[in-house]
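Every protein chain except one is present and positioned as in the full complex.
Coming up: chain A.
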Amino acid sequence: MTVSLSLSDITAHYGSTKVLEDLNLHVGEGELVSLLGASGCGKTTTLRLVAGFLEPTTGTIKLGDRDLTRLPAHARNIGLVFQTYALFPHLTVRENVAFGLKQRGIGGAERTRRADAMIERVGLSAFADRHPANLSGGQRQRVALARALVIEPPLLMFDEPLSNLDAKLRVDMRVEIRRLQQANGTTALYVTHDQEEAFSISDRVAIMNAGQIMQLDTPEVLYSRPANAFVADFVGFENMIPMTAVSEAGDAVRAEMAGGTSIELPKSHFTVPSRDFILAARPEGLLVSAAGDGIPTTLGLRTYLGRAYQYQCETPAGEVKANGPLAQPFDSGANAVLIPQPEQCCLLSA
């Protein structure tokens, strides 16, 4: 059974503090959507609203055509995986996994069979009789996953499930989570503050800030075409240079920046969104070059990044970070130009 999840016009408060404002979110059937943002952005609040641990001030939450908004948490039938695993310490792995089945009144033999089958799917058959205290972090998270999956919920939710694991295990586990979620075709909502994790695992990602979704799209679009300065900064467009389009000459737009310097942006690569706009660029999006049509700069500190050199650059628009080729190192204090690279830059309306 695959269903979609819809949150419509959700507003939520903690006491008198507004934590979510007019939030709309649709997670399609079998889709995995991540909520990504810094702590306090409202991502966990959103998950807890759907789980039923919090109630929204206004708005509705629907799973398929079932209205969850006022349904008690235990009646929602949603599989949850927690950051702290939240396994039952006094029960064995098998009893942990069987817990949800027991609550559904599924009898002894059938319950054990289904729990054992799920334990096998996460590769923990040898550990079925152990208590959680005797498992490693990765094994605990597998138990948590099995426990959430065994009830065959129409919706799976993950609250920072990999934060307590080491880096290598995190990568393995997210592949495992994605594999199980796709195999079951379960709709999933995934909360994380880790951009790499969100982008690698999700069909779509919602980048959140201050209780609102700033942009909801595929990782590819978010990464290359952020819709606003917040998202651009979030996905690594570290340099924001305000510009004004002053004239058009053939197939290029001449844009002026602070200090009166101007550069030409070819129309084939850049679409200027408005007269005043922002050139957002990753450090690799500003190529340090000895000459050419670019932003004049005085190079500062040089650091070695392995694939390139990075420079702190003094420009008329302030300090920016830009990368230069390994083949041509520049000394500190040298004069150079920064040439915008279309694939690593984007233009945002001011």
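The rule we apply is simple: a residue touches a chain if its C-beta (ideal position, glycine included) is under 8 Å from a C-beta of that chain, and two chains touch if they have at least 3 such contacts; residues count from 1.
Here is the rule we go by: contacts and distances are computed from a predicted model.
Candidate names were "Hydroxymethylglutaryl-CoA synthase", "ABC transporter permease", "Iron uptake protein" or "Glycerol-3-phosphate dehydrogenase", and the UniProt protein name of the unshown chain is "ABC transporter permease". Residue-wise, the contact with the chain that is not shown comes from A:Q103, picked out of A:N24, A:T58 or A:Q103. In the complete complex, the residue from A:G79, A:P219, A:G285 or A:G324 that touches the missing chain is A:G79.
When the omitted chain is restored, the residue from A:L68, A:L87, A:M118 or A:L279 that touches it is A:L87. Although one chain is not displayed, its contacts with chain A can still be listed: residues 51-53, 72-80, 82-84, 86-90, 99-100, 103-104, 144, 147-148, 151.
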